[in-house]
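One structure is given below, represented as structure tokens, and several questions about it will come after.
The other protein chains are all here in position, but one chain of the complex has been omitted.
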Amino acid sequence: MNAYLSVFRMRRKMELQYRGAVIGGVICQMFFGLILVSLYRALYAGKPQTTPIEAVVGYVWLQQAFFRMLLASDAELLDKIRTGGIAYDLCRPLNLYGYYYARIMAQKLMGSLLRAAPMLGFACLLPRGMALPPPVSLPAFLVFLVCLALGLLCVCALENITMAFTMRTLDSRGVQAMLNLLMMTFSGNILPLTLFPDSWQKVITALPYAQLLDAPIRIYTGQYALAEAPRVLLVQGIWTLALAGSGVLLWRHNQKRLTVQGG
Amino acid sequence: MAFIETHGLTKTFTVRKKREKGRLLREKTEIRALDALSFSVEKGELVGYIGPNGAGKSTTVKLLSGILTPDGGSALVDGRVPWQERRRHAAHIGVVFGQRSQLWWDVPILDSFSLLRDIYRVPEAAYKRRLDALTSALQLEPFLRTPLRLLSLGQRMRAELCGSLLHGPELLFLDEPTIGLDAVSKLALRDFLKRENAQNGTTVLLTTHDMEDIAALCSRVMVLGHGQKLFDGALNNLLARYDTSREVNVRYDGEIRLPDLPQGCAVAREGADYRISYAPAQVPTAHLLSLLQAAGPIRELTAQPQSIDRLIAAMYREMDL
Partner (left out) sequence: MDTLKLYFRSMGMLLKSQLQYPASFCMQTFAQLVMEAGEFMAVILVVDRFDRLNQWMAGDLFFFFGIMSVTFYLTEIFGRGITGAFPGMVRSGQLDTLLLRPRGVLTQVLCSAIDPRRISCIAVGTAALVIGSRMAGVRWTAPKALALGEAILLGMLLVLGLFMIEAVFCIYSVKSVELVNAITYGGRSACQYPIDIYPRSLRVLFTVIAPFAMTMHVPAAYILDKPLYGWPAWTAFVCPLAGAAVFAVMYAVFRRAMRHYRSTGS
């Protein structure tokens, strides 16, 4: 257990060391948020939708704030896999799946905690219409937090599978780009999932990508009513278990046929 | 007017320290890389430039090649101020950084050379002549069509040297050119430099930690420490000053008792071997030898000069570097 905790501590130290980069990143992210909010407001001015504009604005800010949860490929770990440095990890008395899961989670959690707070603070201070609207209700907010935590568990399981696949291919950049695009598109980062064609909604909200951020955000903004919460959480839970399960199997298989790259 | 002349050359770097806890701003410290450095070099000289890490050797090379601008002092190279006329200056100098490549990694070195020809605007005829001469002197013909990345370190260094001499510079800066090379490559490189200096009158300023480079090549040595010039003159003079102790190894036939040796001698015994170090200035060698001979039948006796590396280490210690 201690090993896992120290992974988190290391990560926090690292994030704090690059404070400058974090601050720059946050400002950049805020700027992107402003642009997107302005864009959707202009679009809404022309043709209002069933989803209220406040929900879309909230969606944008929460996406920007928790951006780190989605895309934060662990460059160091990928490098390790490419160069064969992973052999060291294999020598450690650790469960490989658990170790990498902790590593990925540390990166995503520490990365987003550090960034989300100032971002959301800033987003609340903006003038009406641009600002992050408050959650629809207090219970909804509490469910949102639970949902977000489940989303984190889910995205870590998902990324761990990507890692396992990376280990099998030498040059995985093409596959990785493909997976990244799927992630960015279907988690609602490029365009809020609520603005995708209505006929797609059933399918895209059932995908694992929608469980990461889209589901919690919809609870926050009231797109999912509280009554729907149990169903949403259930879908999230099922995906998390399924992804984690297949991840464990994949790593077990990997470890067996391991041919460490680079001798 | 000498070929290279510097007066009071000074360069300071500000280094930001890591921020301490509870402090809002990081502290800055100033590091004086060069402190009023003055020297001159005549055309055609081969000068060795030594000093411990961080003494300011590379900074000097960077100033004289126009990469950096000094904070104070002046320098003239062949009548040019390097940092003011960087481009014109660059056409007349060649620089080799031992740990850095100026050739293109993935393409045959011949392609790199021809691009360098374009960069330096070398006329075709001159380029041909120069390339032929350099490739045969550096034995590069077999690799001309090989990408740089497939060459060994020694071959790569030769290619780098060829690249920086293509435009026929009058002045060559070498920054640790023999670092990491095997013995054969080192010897070949030294031979080449000697010939280049003799035949074309190229002035060479050589930075190195390898004292054998200096001994083999340079008639003159400058020692730098803490940004200041500590010594400037012939290598022999430098060595004479620090070459104060000698070592003699003796092995006798059978057990003997070593007589008491005069003051200034130190004896170490390893089995049948005695290692005696002494200062020739205090104890004349002839005297010591007669004492040793009187002690018993000598089977083997070797006398060793101190290695240059040790001398330099002693010198750095004494100069508190």
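By letter and in written order, the chains are A and B; residue numbering begins at 1 in each of them.
Keep this in mind: a contact is a pair of C-beta atoms (placed from the backbone, for glycine too) under 8 Å apart; a residue touches a chain by one contact, two chains touch by 3 or more.
Keep in mind it's a predicted model, so treat the numbers as computed, not measured.
Participant: Kindly state which of the options A:25, A:52, A:118 or A:222 is in contact with the chain not pictured.
Facilitator: A:25
Participant: Tell me which residue among A:3, A:16, A:145 or A:190 touches the hidden chain in the full complex.
Facilitator: Within the whole complex, the residue contacting the unshown chain is A:190.
Participant: Pick out which of A:178, A:203 or A:225 touches the chain that's been left out of the picture.
Facilitator: Reading the full complex, the residue touching the unseen chain is A:178.
Participant: Among B:37, B:50 or B:93, which residue is in contact with the omitted chain in the full complex?
Facilitator: B:93
Participant: Which candidate, A:47, A:128 or A:256, sits in contact with the chain we can't see?
Facilitator: The one listed residue touching the chain not shown is A:47.
Participant: For chain B, which residues reach the chain that was dropped from this view?
Facilitator: Listed in rising order, the touching residues are 13, 53-54, 57-58, 62, 65-69, 86-91, 93, 95, 97, 100-102, 104-107, 111, 115, 118-121, 147.
Participant: Taking the full complex into account, what residues of chain A touch the chain not shown?
Facilitator: That gives, for chain A, the contact residues 20-21, 24-25, 27-28, 31-32, 34-35, 38-39, 42-43, 45-47, 49, 171, 173-174, 176-178, 180-181, 184-185, 190-191, 195-197.
As a convention for this text, only the chains that are shown with their structure count from here on.
Participant: Could you state the distance in Å from the CA-based centre of chain A to that of chain B?
Facilitator: Roughly 55 Å, centre to centre.
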